[in-house]
Structures are given as C-alpha cells and as structure tokens.
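Heads up, one of the protein chains got dropped from this complex, but the rest are sitting where they should.
Here is chain A:
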C-alpha cells in the first residue's frame, strides 16, 4: 500500500481557481463550501460559484435562491469574506451577446420561447464555454489598483462523469465558430484552466463506486492536461476498534465471553441477547472499517493529497461548514 502525500501542498497553496467535483451524492457542494470558507481565513476574499442551476449553495446556507450576481455569503474568522455567485448559462449568453449586439426586448422573448436553451443544446460546448468564461472573468478581475477582486475562486463544478468535458474548453471550441468574440475569450479561459493557477479537487466517499469514479476522473483529467488537486474524503466515520483488532473482528471472531466479562467489570449486567447484539454490531463495524481501508488504499493510487472531512449525520448547516473549514485548515489548507 502506498501512502498518499499528506495535506495541502505548496502548489495547491498557489492555486487561485479551485474546481471541486465529485460523484453525485458525495457532498460536492459541501466540500466546495467548506473549502471556500477555509481559504477565506486570514482576511481573504473568496468567491464560491455554482454553474448547474441547482441553487445548492443557497440550500446549504439556508437562504433564498441566489440571483445572477455576486452576493455576500458569510464572514469568517479574521475578517475574511465568502461571496457567492450562481452562474446561469442563459443569462450569461444574453449578457455576452448584449456586449456585441443590441438585442433589446428580443432577448427576453427569445428566452421564453426556449431559443436560448436551443442554442446551447445545439452546441453543448457553448454552455460550458459561457460558464467557464464567466468564472475566468471572476478569477482575473482586478480593481483600479490592479489588485485581484478575489484571492481565490471556488467552483462547485459538474459531477465527475462530466467534469473533464466541462473544463475541456479547447474541445468545446472545436464545435463552435472559428472566429469571433467567443473564440478570443475562450483562449484566455484555456490558458487559465491549464495553468498552475487552477486545480481540480475531487470529493469522494470511502465506498466502491465513488472511489472508482474518482480514479477514472483523475485519469480523464490527466488525459486532457488538466491538473487534479486534492481528494477530499467526505463523511469519514469514526473507527472505534483498535487497528490490530479490526481484521480478527471482521472475520467474526469477537469473543462474546470477553465482552460479557468486560461489561460486568464495568458494572453492567447484560443479558445474553445483548451480548450477541453487541458482537454482531462489532463485526459489522469491523467489516465496514476494513472496506473503508481498502477504499482508502485504492484512492492512494491516484497519488494525490488526501484530506478528510468527518461524517456529520445531522446534516450540514452554516455552523457545521465553519467547523469543517477549521478541519481543512488543520490539514494544511491555506
């Protein structure tokens, strides 16, 4: 078993665009939000962006749906701020076209007719180019003194199955016009996404399918020359058994007499059925721990830094996000 490189590397500390992906159901949005909060510590300004029209950020933070505008989300310790933006491809297209053409009222009517959805359906790459284009604008925007508007941008990206395609703007552009304004903009997007300023983090669970998808995504990202960042292992549950006892217990060898004696010594007087139940629970626990160890070993094949987020079975709210951010900082996020 190879051990993964620990924590947040210096290269990751230099990244300004943090793309966060993961299989559906792994807690991608939670991971992205916790990372944004962690990066904002020490008085930094961070923008958290979503692009799939799910309003996942608003839901997570328990607030009304985000408009297509950068809004204050939360302050963090040390005066840092996280702002949020929900990019909408249709609005981005209209915003974009209006820079070059005066559409007037036609824009809204066309939207109602589904013409814009149609245009983005016609060339699915177009949608991605518009979304990444907006993200790039946020990353590179500077104020009058040339300072970056945001110290870091965290993108809650499409799931692992689609992320490489989403970020592979070069390929998307092959479908689109060879000249014109979008082409010029997209060259800048390509430069940013393939530079050291961008990393793609993957949220995973210690289960078979998420691990498999994570490894596939890493391979796919490598193949299109995008840089995988860290793996965020989410919902890590506590391991109670001493490491040396796991293997025996997983084979069902939990000594009922020993458990009964131990309980009696601690002042409990358990019935036989209770002992049997406790033993069964312990075997299940050991089997799960063993499966999770195997999953972790498999994840290590990706040779990426691994960070862990604990299970929060009561659900995640703003308070919990701040706690998760603290844990990421302890693991080196800066």
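As a convention for this text, contacts are C-beta pairs under 8 Å (C-beta built on N, C-alpha and C of every residue); 3 or more make two chains touch, one makes a residue touch a chain; residues count from 1.
Here, contacts and distances are computed from a predicted model.
Per the UniProt record, the absent chain's protein name among "histidine kinase", "Cytochrome c-type biogenesis protein CcmE", "BCCT transporter" or "Arsenite efflux ATP-binding protein ArsA" is "Arsenite efflux ATP-binding protein ArsA". Residue A:208 is the one among A:208, A:222 or A:330 that touches the chain missing from this view.
Set against the missing chain, the residues A:7, A:188, A:270 or A:310 yield one that touches it, A:270. From the options A:192, A:287 or A:300, the residue with contact to the unseen chain in the full assembly is A:287.
Although one chain is hidden here, its contacts on chain A can still be listed: residues 23-26, 52, 54, 97, 100-107, 109-110, 113-115, 117-119, 121-124, 126, 175-178, 180-182, 207-210, 212, 237-238, 240-242, 245, 249, 254, 258-259, 262-263, 265-268, 270-271, 273-288, 291, 313-315.
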